[in-house]
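Every protein chain but one is kept in place in this view of the complex.
To keep things simple, chains are lettered A, B and C as they appear, and every chain counts its residues starting from 1.
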Amino acid sequence: MTITDQRPGYRYVGTRPVRHDGLDKVVGKARYAADLVLPGMLYGHILRSPHAHARIVAIDTAAAEAMPGVRAVITGADFPELPADDPERNTTRNLMARDKVLYEGHAIAAVAATSQRAAKAAAKAIAVTYEVLPHTLDIREAMAPGAPLLHDDVFTTGLDSEPSEPSNVANRTCYERGDIEQGFADAAVVVEGEFVTKAVHQGYIEPHACVADTGQDGKTVIWCSSQGHFRVRSQTAAMLGWDTARIKVIPAEIGGGFGGKTTIYLEPLAVALSARAGRPVKLVMSREEVFRATGPTPGSVIRLKLGAADDGKITAAKAWMAYESGAFPGPWAMLGCMCVISPYNVENFLIEGYEVVVNKPVNVAYRAPSAPMAAFAADTLVDEIARRLDMDPIELRLLNCPSAGDQAPYGPKWPRIGLRECLEAVRDSDHYRSEPAPGHGRGVASGFWFNIGEASSATVNLNENGTATVVTGSPDIGGSRASMALMAAEELGIDVYDIQPVVGDTEVVGFTDVTEGSRATFATGMAVVEACRDLKRQLCGRAAVMWDCDSDEVAWSDGQATHRAGEHEPLALAAITAEAGRTGGPLGATASLNARGAGPAFSVQVTDVSVDEETGRVTVERYTTAQDAGTAIHPDYVEGQMQGGVAQGIGWALNEEYIHDADGVMENPGFLDYRIPVASDLPMIETIIVEVPNPNHPYGVRGVGEVGIVPPIPALANAVYDATGARIRELPLSPPRVLAAITARNGDGG
Amino acid sequence: MAQVHFSAGQRRLTGGVAHTDVDAATVRELLRKLEEMFPGIRAHLDQTASTAIAIDGDIIPDPLYEPIPADAEVHFIAPLAGG
Amino acid sequence: MRYAAPTSVAEAVALLGTEPNSRVFAGATDLVPQLRAGRPEPGVAIDLKKIPRLTSVAIDDGTWRIGAAAPTSDLTANEALTADVPGLVYASGLIGSDQIQNRASLGGNLCNASPAADAVPPLLVNTAQAVVAGPDGERTVPVADIPTGPGRTSLRPGEFVVEFLIDRPPPGTADAYLRLIPRTEMDIAIVGAAARITLDADGSCVAAAIALGAVAPTVITVPAASGGLIGQPIDARALAAVAAAASAAASPIDDKRGTVTYRRQVAGVLAKRAVAEAAGRARNGDGP
Partner (left out) sequence: MSRTHVRCRINGDDAEFLCDAGDALLDALRDEMGLMGAKEGCGTGDCGACSILMDGRLQCSCLVFAPEAEGSSIVTVEGIADGDRLHPLQQCFLEGAALQCGVCTPGFLVAAKALLDRNPDPTETEVRYALAGNLCRCTGYDKIVRSVLAAAAVMQQGKEEAAR
């Protein structure tokens, strides 16, 4: 189902062609990084810390280096130390531990050998002497005085006075508006609670992998699985202290990322090993390494208090939000602060955020990072307000819904946004209009995500037969090549299958930021459109040459050049490209831009669940999600993003969590006990694409990749409450936790 | 004159001033003038090197040379990340 | 590591006897993850799947003989076996995905000696015997005697399980198995419960057995829960007593998969439900 605000008549945009890269993927030919084999290639293996926190007293690699087949061994000492103010300093210290290991799984050393077995055996033979230090894994514990300190050079910023002692709290953020005392005084209903979530992993099915081949000339080529190969190049250069010109990065197909492949773990190690050995080196993580050493998204503790007048208008909000950053500081609490009450107009609020380092892997973005935890708090409490006031939860949200010109909690005024349309779409959906089945509980929630623009480049070349090649710098993690081809087809007026969309390496296309923040179809799409528009001007010029007229006598429409005065038969694109050699040479255009005006994204979701009251098992019976896509370029893949986000949110809500033992060792580093949803766990996920075009994009695109993961947690928590009467404020809503809540409810006389 | 708004955290450096009008054609000029008005604020805003700015609601990362239209509403905001 | 695929029990016994650091396997669905997790490779991995007796499933004079290495998908596909021991077959079908089902075996499930093994509670309530081969020939032992603790069995060096013997249940008898996992598939049981119930023509219970998984170092039977059913109709009062007795018999631990409180509580719930399901089958003649 698609709800359209306004929509010009597009020929290709909004259609559902088979994706261009699809055939290779269904016949097993698509090449991912781990599939590459080069002549003479060595296999790498990384030695990782068994301790959550320890000082590295000594590393002895002699025995490993002497083992058969071993060609190179490296440690942190092989990488330059970056100055304290270098933005990549923490990246390099995460990539390879220096003085201390900061989490179990932190890389210590790496080996390249002639076989995987030899590399693994050699890594085992590296002798590391540790002085084990006390560790801290819990936000509240890490914030408390006397907690084990991860860094002696981290001092809390953003405090009223400069701190004199280092702290695990890296930063305090604050957003404030109006008069919250008055706001709460005006409230007829005040609700509050503390919400706790655990670290969860992006869980992409393809482990990190790369191959690096360093030549005698000191240049290296990297094939890798990454959301942004230009960032791989710049980060690798920074880690190695190399000039970026020495590094070429070729993006392989990427087997999922969801934010987790926006940074690097392997590439500089593979390059350093390859440079030392003089041979190509492949590094592939095991699933266990992925869990132990790559970025989960933060655990959090959020205390939120909301007040509302008796008509349902929210009058005040007070939030205290602490987010883990893992072993090095990050921006996660700040983002949470900016999101927490964004789906609501609130005149009086005070929002404080704290970034807390703990002995866990360094957190990395995961689909709308920080927003789902914030929504868990906000949309649970909004549900409580609705119940206290006996209001419909969607009507309550409509009453408090921001629209263009209202001021967002994080500062600027909202542009045209589609939250109201999403709320109305769910309210009017078949799902919401039908009663839940007997015994089922229903929950509603909304979610916000910024979406971002950033830098993108595209080159469009017209081939002599009238087809086109579209080269962009955006790795395709969810079907973006098909979207690029659709926009180019729409612009040029040629068939979408006459366009070959390609992800170019760092030497064939202009700089392009990482595929993140739901930006590829928005920002890179803008570059494609701009390049196509340049081409159309060129095509008109070439037609003018062929017709021997002024180019302003020529217009471009529907895939052909037309003579305005009608003196010539229209010339199809292929007719012009066939003559290109004689009219001025090949036709190509490039556009590079900083995309502005990514339209904010909203999603509203409703779910029905059943709960086994004797065991606490929650079953998701029905799920509907509405999301503002601006314009859906390829609706199949918009739906796919919406459904994928929901499924991840359901996993996060119900079962996923990092579990550590008393020594800070992760106990569930595999898909057996880190329980992402399987096919039989989920119902069909009904989608409603809402289209409120983004005025800043030529086709009205908003990013669609991330916001879908924001509402599921509160939607499910609200549905569990509706089914059981038990309010649960801690994730996951696993059977033991749900049963404990039901038991407690019974004990309370419920 | 651009209307510049400060978040609660930034107000520590403006002596509690929540918003002020500044005559500046670019972000660079704005930062220079703000530093004159509120010594130390530039370092704070630069601290992350990637502080973003919102000009009339349009979020711009790394905005040093960005022109500021007359009467624009300006917010300094956190750099955004994404998945 | 060497790989060997003997084609007879005698050949396998001989191999085990001559290779000091050898290990038998069927599906290797536990062995491979253990090796990946850093457990040392055996000198010889002895694949039992090429021995016909170890993969056959047949009824012989009123006794089912289930090869210890038969993939569980062969059990779930066997309609006659399913009719006789639906609970055991259902449990066998819970061990992992379809992919796993084509490799995992009852022998592996038992000898990996996990207290959470799904097939073991129904083997116990059906008083299954295991035929064990070793240097001293073959012996038949109750399945209940084989696991002695997590990862430990009573098998002597050089011994392996050849097949399971289960007498065809008498009329009016049926079994059932239920487990609690957080997802719908692919998980290890937080708690498992099996029951076997025999009803007389009046619906009164004449024989009962209940076993619980993942609530003790080994799968346990709970005579205190099943004993009270004898001579009774399977009604709400009887089921409540089963639940209370099963919870009381459980002595679980806290681990990453569940807590003591939760396991104890759910052990009662599943025991009660398994008894009700088995009794329902027995009543409807869904058993043999």
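By our rule, a residue touches a chain if its C-beta (ideal position, glycine included) is under 8 Å from a C-beta of that chain, and two chains touch if they have at least 3 such contacts.
Everything numeric here is computed off the predicted structure, so don't read it as measured data.
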| item | value |
| --- | --- |
| Shown chains that the omitted chain touches within the full complex | A, C |
| Chain not shown: contacting residue from A:354, A:432 or A:637 | A:637 |
| Touching the absent chain when the full complex is considered, from A:205, A:245, A:404 or A:744 | A:205 |
| Options A:124, A:246 or A:287, residue touching the unrepresented chain | A:287 |
| Selected from C:47, C:84 or C:159 as touching the chain missing from the view | C:47 |
| Hidden partner chain, residues of chain A it touches | 16, 18-19, 21-23, 25-32, 34-35, 37, 117, 202-207, 253-258, 284, 286-287, 477-479, 636-637, 639-640, 643-648, 670-672, 676-680, 682, 684-685 |
| Residue ranges of chain C at the interface with the undisplayed chain | 1-3, 5, 27-29, 32-33, 35-36, 41, 45, 47, 49, 71, 73, 96-100, 102-103, 184-186 |
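We take it that only the chains that are shown with their structure count from here on.
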| item | value |
| --- | --- |
| Pairwise touch network: line, ring, star, complete, or other | line |
| Chain centre separation in whole Å, for chain C relative to chain A (CA means) | 44 |
| CA centroid of chain A to CA centroid of chain B, Å | 27 |
| Residue ranges of chain B in contact with chain A within the complex | 5, 7-9, 11-12, 47, 49-50, 54, 56-61, 73, 75-83 |
| Residues of chain A defined as touching chain C within the complex | 286, 288, 614-617, 654-655, 659, 667-668, 670-673, 675, 677-678, 680-681, 734-736, 739-740, 743 |
| Chain B partner contacts - residues on chain A that touch it in the complex | 87, 157-158, 160, 172-176, 202, 257-260, 262, 331, 334-335, 338, 350, 365-369, 410-415, 449-454, 516-519, 594, 596-598, 696, 705-706 |
